[in-house]
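What you see is the complex with one protein chain gone and the rest in place.
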Amino acid sequence: MLRDYLYPEYEAVRNSDLCIGCRACERQCSNEVHRYDSDLGKMVSDSTNCVDCQRCVCLCPTHALKIVKSDHTFKLNANWTQEAITDVIRQAGTGAVLLSAMGNPKEYPVYWDKMLINASQVTNPSIDPLREPMETKTYLGKKSEEIQRDRNGNIIPETSPQLELETPIMFSAMSYGSISYNAHKSLATAAEELGILYNTGEGGLHEDFYQYGPNTIVQVASGRFGVHEDYLNAGAAIEIKMGQGAKPGIGGHLPGEKIVDDISKTRMIPEGTDAISPAPHHDIYSIEDLRQLVFSLKEASDYKKPVIVKIAAVHNVAAIASGIARSGADIIAIDGYRGGTGAAPKRIRDNVGIPIELALASVDQRLRDEGIRDEVSVVVGGSIRSSADVVKAIALGADAVYIATSALIAMGCHLCRSCQAGKCNWGIATQVPELVKRLNPADGKERLVNLVRAWTHEIKEMMGGMGINSIEALRGNRLMLRGIGLTNKELEILGIKHAGE
Amino acid sequence: MKYDYLIIGNSIAAVGCIEGIRENDNEGSICVVTDENYRVYGRPLISYYLWNKTTEKKMLSYRPDNFYKKNDVELMLGTRAEKINTEKKTVSLSGGSEIGYGKLLIAAGSSPFVPPMKGLDGVEKKFSFMTLDDAKALAEAIDKDSRVLIVGAGLIGLKCAEGISDRAGSLTVVDLANRILPSILDEKGSAIVRKHIERRGVKFYLNDSVAEFKDGTATLASGKKIDYDAVVIAVGVRPNTALAADAGGEVNRGIATDLKCATTIPDVYAAGDCAECLNSITGKSQVLALLPNAYMMGHAAGVNMSGGEELYDDAIPMNAIGFWGLHIITAGDYEGEAYVKREGIKYKKLVTADNNLRGFILIDDIERAGIYTRLVREKTPLDEIDFEAIKERPQEMAFSRAVRKDDLGGVK
Amino acid sequence: MKRIYVNEEWCLGCHLCEYQCAFANSGMDDMVKALKGKTIHPRIKVEGDNKISFAVNCRHCSDARCVKGCISGALSRDKDGVVVIDTDKCVGCFTCILSCPYGAIMPSSDHSVVQKCQLCMDNASGEPACVKGCPNRAIVYEERI
Partner (left out) sequence: MLLREGENGNRIPAGCAISGIFSKSGTRINGKQIIDSISVMHDRSNGLGGGFAGYGIYPEYKNQYAFHVFYETNEAKEICERYLDRHFDVINLSKIPIRRIPEIKDEPLIWRYFVDPLRTRLAASQLDEKEYVVRCVNRINTKLDGCYVFSCGKNMGVFKAVGFPEDVGRFYRLNEYDGYCWTAHGRYPTNTPGWWGGAHPFAMLDYSIVHNGEISSYDANRRFIEMYGYKCNLLTDTEVITYITDYLLRKQKLSLEEMASVVAAPFWSTIDHMEEPEKSRLKFLRNKFSSLLITGPFSILLGFTGGMMALNDRLKLRSMVVGEKDDMVYIASEECAMRVIEPNLDTIWSPRGGEPVIVRLYDEAMEEIGGDE
C-alpha cells in the first residue's frame, strides 16, 4: 500500500566521477538496485531493495559506490524509535510475524568486551610462540573414567570416544539448505585442512561430503531431516540439537521453494515441501528422554562417536547443563543469544536467551561444584568474534568454541541479515545456482583456513604472554581474566576479579 | 661437403623444417641453399612493403637475427641447386660444386606463371609480383603518374594493386575470369569486395584478356584499349618441380608427397609451394600455396627427417587477406549447403555438408574466425555443438561443457 | 609454464576481467582516467550470461597455430613459452585470427595490427590483471600439467 511506503534504511550512493559504467554492480545485485539507464547514458540506483550487503561496493573496480545509512527520519523519540515505529507499520500492513536473520543485534552488554586478559611481567617469563612450542591441540569428550591397568600394572589407554582438534575452534551448525552447497564445501574442506570439525546442522549430509567425515559433526535435530544410520556413522561426532541461541524455544522453517533437488535428497523430504523443525523434539519432553536419545544414538553408532547435546543459553542453563552432563552426553554445546540463524522471528531473536559469557561461567562453575566437569567437555558459541573472545571463553572454562557468524563473514557475509530472503549476493545463504556459484569453495576454504590460523596465532601470542604454553592450562584459568566496568554480581557470576584487584 | 640435412630454398617451409629438425636433433648439420640473396622473409609481405606498412628490415626479421646461428645452420645465399644426384645423395650447385646430404628437403617454392601474350616481350616495364626483388623493381619503375596495368585479379594481383596504390597514378586490373578473387570468393562475396576496391579507384576489366601489348597500350580481347606505363603479370604461379622430376620423383601439379612429406625419392622430402599435400576436406592431394601451410608442412618434414613422426594430415585451404581495411577470411571449400548472412558490406557464408562445416567466407566480419576454421579443420560434428548459436557468431559457448573445460582449463 | 586458466564453474559473468585487462593495457595508472567514457578493447572476452559464463583469452598453446601461420614473424613464443606479439612487425593480415581455434586474437582498437593476451608481461600489472581482478577465482594463473 502506498501509505506504507518506508524510506530505504540504507542508500547506495554512486560517485559519478568514478563510475566507468562497467555494470558489475548491476550484474551482481540480486536485489536489482543498480541498472544502466540508456536514456540517461549512465548507471542509476534504486535503494528501495538495498539490503546493504556490500557486494556492489566490494566489486566496483573504481570504488565508486558506498552504502550510507539513510538520514531520513521520523520525528525523534527515545521511546518510539525509528525501528519500533517501522515494525508497527510493517505488521499493520501484513499481519505477519516479522522475520529476520543472524544474531541478536541489540545493544545488550557484550561481556567479552568487559573482560581483560593477563600477561606475565618479571616474576615469570612470557613465552615467545615463535621460539617455543605453543600447543592448542584439544581433545573433547569424557575424561572421567577410572584408570584401568593390565596385569603388569601398565595403563590401558582406553577412553570414551574423543574428538581431536588442532585448535579449540569448530565451525558451528549451519544446515545445507540454510546455506549453500559451496558454503558447506568451504567449511568441510577448511575443517579438514585445519584439523578441526564442522557441523552439518539439521539439513543432513550431502553425499559429496561423506569424504570429510572425520572432520564432520552430524546433527540430529527435531525435524530429523536426513538422519539415517549411515549419516550417524558418517561423522566424527553426533550432535543432538535441543536449541539454538538465536531462537531458543522455537523450531525452524525452511520454505518449500528452498527444498530443491539435492537439498530434498539430502534432507530426505519431497521437493517443494516446507521443512519444519518442531520447537521441541517430540520424543524428548524431559531429561530422562534425552538420556534415551543419547544412548539410542550411541547404540546406532556402536559407542564410537561422542554425543554432543546443544542447547540455547537460557535462564537456568547451569541446571540444564548439569542434567545433560549426567545424561551420558560427552559434550555440551551452549549457544548464546547472539548466535546467528538463517531465519528467526525478530522478537524471539532480539528478546530471548542470555549472553553466552554468563551462561558459560555459570555452567562451568556448576559442573565443578558438582564434581562432574570431567564428565563432559563444554563448547560455547553465540558470537565468538575474535581470538580474544576465544581466549576469554577458554579461560572462563570452555574446552572449545563454535564459530559460525565469523566463518560466514570470512566467506564473504557482510551481516546484512537478510538470509531469510534467499537472495544472498555472496552465494552463502541461497540456493539460487547463479548466486551459489559466487562462493568458490577454494576461496571460501582458504579464507576460513586463514581466519582460524590467524586466530590460532593470536591465541598463541596471548597464551605466550600469560606464560602458558598449552591451551589446557588456560582452560578455566579465570585468574587470567579481570572484569572492567562490571558490577559485583556480574563479577560473581563470571567468577573473576575486577581489574586492579 | 656433406650435411645431415640439406634444404633447398630459404622461405617459410625451410624455417619450419629447421625448427622441426631442431626439436629432435640438436647435433645434425643443416645447410640451406637459396638463389635469393636475403634472409628468410614472408613473401606476402611484399605488398605491405610497398604500401609502407613494413620495411625491408622488419620483413627480414621474420626470425630473430641470430636464427641461423642459434640453429647452427649453414646458409648459402645466391646459390642455385641445379640437380639432385639420388645415387650419390648429393646436390649439384650453381658454380659447379656439389654437396652431400643425409636428408634433403625440396622447398623450392613456385615461379610466376607468365602466359604467352602478344607483344609482352616488347613491354619495357613488366613485372612479376613474388619476391622482394620484384617489389623493389616495381617500386623503382613507377611514380605518382604511372598507369599500371595488372593482369590477374587474384590474391597476388589485388594485393599488388593495394601495395602500389599510393605510388601509382592509376590502376587497372584485367582478368579472364568473370569475378575477382575467384579462388576464394563466391560471386556475392566477390562483388562486395570488388565494389570496395573500385571505390579506391581501381578499374576492373573482367571476362577479358590482353590481346596485345603495343607501344604503351594494351588492346583487350573485347577491343578496349588501356594505356599503361608498367605491367604486372599476376595470373598465377607454377610449382618448381623440376629438381624432383629430373631426379625421378613423382610429380603431379606439384611434387607428390606422403603424409610425412616424403617424396617418392628415398631421403628426399618436399614442402611448401612446390609440393602437394593432402587437402583434408577433399581427401585429394593438391598444392596449397599458402604461408601457414608452408610452415606446417616444412615443420612436419623437419620432424620426420630427424627421426620423429609428425603426420601432416590436417591441411585445409584457408586465407586471411585484406584490401584497404576490408578484411576477408575464408577456409575450406564451398561444396554443400550454404547459410548466408549479409548486412551491408558484411558477408558471411557458412557451407555445411555431412554434418560438418566444410568451408566459410567472412567479409568484414572476421572476429574469432578461427573458431570456424577449427570446425572445418577438425571436422567437428555439427550436431555436437550449438550450430545455431555459432552461426550467429563464433563462440566457445557453442561447444559442450566438456569441450569448453578442456579448451579453457586444459594445457594447450 | 604458468598459464591463465578459466573455470566457468566459478565465472560470475561480471566482466570485471575485461575492464581490468583494458586498464592494465591502457598504460595509465588510474582506472577511471583510463576507462571512463571509453569503449574498452580488452584482450580477454567474457561469453555468456549470468547463468553460464566464462572468459576466453589466449591459451598460449605450445604448438600455436597463430605463431606457425604468422606471415611476418610478429607472433612468437618467447623463452618462457608466452605467445607474444611484436606489433612493430605485425602488418594486420589477420592470418592469426583465421588460425586461432579459440578466437582469442583480435584486431587492435584501430584494426591496424592484432592484439592478444600476453599474460600482462607487457604492462605494469606485474601479474595478469584479469586474474588479480577476478572476484571468484574463475580465472587463475598457475602451472598445470
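A few points about this structure:
Should a chain be cited, it is by its letter among A, B and C, assigned in written order, with residues numbered from 1 in that chain.
Convention: contacts are C-beta pairs under 8 Å (C-beta built on N, C-alpha and C of every residue); 3 or more make two chains touch, one makes a residue touch a chain.
Computed from a prediction, not measured in an experiment: that's the story for all the values here.
Taking the full assembly into account, the omitted chain touches A. Although one chain is not drawn, the whole complex shows that of A:K247, A:R373 or A:K460 it is A:R373 that touches it.
Considering A:G41, A:G95, A:P133 or A:P270, the position touching the chain not shown turns out to be A:P133 (whole complex). Considering the full assembly, A:P125 is the residue among A:P125, A:G249, A:G272 or A:G485 that touches the omitted chain. Residues of chain A that touch the chain left out of the display are 120, 122-125, 127, 132-133, 135, 137, 139, 143, 147, 154-155, 157-159, 162, 368, 371, 373-374, 397, 466-470, 472-480, 497, 501.
Convention: only the chains that are shown with their structure count from here on.
Under the stated contact rule, the graph of chain-to-chain touches is a line, running from one end chain to the other without closing. With respect to chain A, maximal separation of chain centres occurs for B (centres as means of Cα atoms).
Comparing the chain pairs A-C and B-C, the larger number of C-beta pairs in contact belongs to B-C. Taking the mean of each chain's C-alpha atoms as its centre, the chain lying closest to the overall protein C-alpha centroid is C.
Chain B and chain C have Cα centroids separated by 28 Å. The touching residues of chain A, when paired with chain C in their complex, are 17-24, 27-28, 58-59, 61-62, 433-434, 437-440, 442-443. Per the touch definition, chain B reaches chain C in the complex via residues 16, 42, 44-45, 48, 53-54, 58-59, 61-63, 291-292, 295-296, 299, 318-322, 325, 327, 329, 331, 366-371, 373-374, 377-378, 394-397, 401, 404-405, 407-412. Put simply, chain C touches chain A in their complex at residues 9-10, 12-16, 19-20, 23, 31-32, 35-37, 50-51, 133, 135-138.
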